[in-house]
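A single protein chain has been omitted from the complex, and every remaining protein chain is retained in its original position.
The block that comes next holds chain A.
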Amino acid sequence: MAAAAAAAPTRTEVLALFRSLLRTAKQFSDYNIREYTRRRAADAFRENRALADAPAAAAAFSEGKKQLEVAKRQALVYSLYAPKAKSVMELKVQ
């Protein structure tokens, strides 16, 4: 299993994963969690952008896919407990 996953993900696959994470982040109803998820995804992809060897890149990629599943599950759970009031950050400045 580990040997099969050693091939490095392509650029397109990585960008698609990043896009999926950002899409999932947008689904959170709570401003703070939505922004945290977006920031967390962007930071992690920047941190790992220069992974040179294939196994490390493959490991980071599969970790990212796991995190995407976590985010999808949590977006669903949080939608059941959506905050009743908006965050002050979401209010439009007059």
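Structural remarks
Basically, a contact is a pair of C-beta atoms (placed from the backbone, for glycine too) under 8 Å apart; a residue touches a chain by one contact, two chains touch by 3 or more; residues count from 1.
By our rule, contacts and distances are computed from a predicted model.
Going by its UniProt record, the hidden chain of the complex is named "Acyl carrier protein" among "Ubiquitin-fold modifier-conjugating enzyme 1", "Eukaryotic translation initiation factor 3 subunit F", "RING-type domain-containing protein" or "Acyl carrier protein". Among the residues A:18, A:31 or A:78, only A:18 touches the chain that is left out of the figure. Seen from chain A, the chain kept out of the figure touches residues 11-12, 15-16, 18-19, 22-23, 26, 42, 45-46, 49.
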